[in-house]
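Up next, subunit A:
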Amino acid sequence: MSAKPLLQARGLIKTFGALVATNNLNLEVHPGEIHALIGPNGAGKSTLVAQLAGELPPNSGRILFDGADVTAADIPARVAAGLVRSFQITSIFPQFSALTNVAMAVQARAGHSFRFWKAAGTDPRLVDPAMALLDQVGLGSLAGTPAGEMAYGEQRQLEIAMALATRPRLLLLDEPLAGMGREDALAIIELLRSLRGSYTILLIEHDMDAVFSLADTITVLVYGKAIATGRPDEIRANPEVQQAYLGQEAHPREVQHA
Partner candidate 1 sequence: MAKSISPRAVLGLLLALALLALPPVALSLGEPFYIGLASRMLVFALAAMSLDLILGYGGLVCFGHAAFLGVGAYVVGILGHHAAEQTLLFGILPGTTSGWVTWPLAMLCAGFMAFLIGLVSVRTQGLYFIMITLAFAQMAYFFFVTLKGYGGDDGLSLGQRSTFSDLVSLRDKSTFYYVTLTMAVLVGGGLIKVTRSRFGMVLRGIKENERRMLHIGIPTFRYKVAAFTLAGAVAGLAGALLANQANFVSPAMMHWTRSGELIVMVILGGMGSLLGPAAGAVVFLTLEEVLSAYTEHWQIILGPLLILVVYFARQGLYGMLPRRRADR
Partner candidate 2 sequence: KVKIGFISTFSGPQGVLGRELMDGFSLALKNLGGKLGGAEVTVIQGDDQGKPDIGVQLAEKMVERDKVDVVTGINFSNVLLAVAKPVLDSKTFLLSINAGPSQLAGKDCNPYYFNVAHQNDNVPEAMGQFLTAKGVKTVYLLAPNYPAGKDMLGGFKRFFHGRVVGEVYTQFNQPDYAAELAQIRQAKPDAVFFFYPGGMGINFLKQYAQSGLKGQVPLYGPSFSLDQTILPAVGDAAVGTFSTAFWSETANNKANKKFVTDFEAAYGRIPSPYAATAYDGAYLLDAAIKAAGSTKNKDALRKALETVKFDSVRGKFSFNTNHNPIQDYHLYEVTKDSAGRLINSYRSEVFTEHKDAYSTTCTM
C-alpha cells in the first residue's frame, strides 16, 4: 500500500442538533484499494459520504483529497477533482436512454457544456466513450432503452457506469447492492472486483459477503466514531466489532455462499 493516502478525513465532526452523527472522525483511503465502511444503522456512514461528496458541510474538521483541501469545495468541483459518489437510492435520468445517461456524464467530464449549437445527441466524442462504458458494465445491448424502464439491477449497473464516465479517482458507493437479488448482486460484485486497482473505492454495504470478499481494508463506524480499521480478517476477529455490528451473521454458514 502506497504511503500517501488519496483521501483523508481529519477530525471530522457533524452534528444534527444534539445528535453527533460524525464524531471526530479520522479516515484514510489509499490509492487503488477497496475500502469498506461498515457499522450499525444510523452510525453515520451515509452522513460521512454526504460530507465527503460535498452535500453536507461538516461542523469542523478537514477533508483532503489527493493532498488538496476540498472541505469547502462544492459538489461539481469535487467531481472534477475525481471524487464521485453513487446513491443508496437509485438516481438516474429515467426518461433518457441508457446511452444518453452515460453520455451526459461523459459530457460533464469533458467540460465545455456551454455549447449552444452543435447537436449533442450524435456527437461521437460523447457517444463513443459512453457506449464503451455501457459495454464495460454489461449494458451494451440496452443502450437505447429508457433508463426508467430498466430492471432494478440494471439501473444500479447504469448508475456505476455513469459514475465511471466522470473518470473518478475515488468512487464513493453507498449500498450499491441494496434491494438486489443474489444474482444481480453477484454481477455487481464481479463488476466492482474488475475495477479494483484501476479505481479507488470507498464502499458502504451491509452485505457482509460482499464486504469480506471485496474489501482490502475495512473501517467500522459506531455512533459516528471509527472503532476499528484493518484487514478483513482482523475486523472479523475483532470482538468489539462482533458485538456492535456483526452479531451472529458473521456465522460461517452465511459466508459460505459468497
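Here is the rule we go by: contacts are C-beta pairs under 8 Å (C-beta built on N, C-alpha and C of every residue); 3 or more make two chains touch, one makes a residue touch a chain; residues count from 1.
On how the list was made: all candidates are chains of the complex that A comes from, given by their letters.
In this text, all values refer to a predicted model and were calculated from it rather than measured experimentally.
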Touching partner of subunit A in this complex, picked from 1 or 2: 1
Complex contact set, residues of subunit A against candidate 1: 53, 74-77, 79-80, 84-85, 87, 91-97, 100, 103-105, 107-109, 112-121, 123, 126, 146, 162-163, 165-166
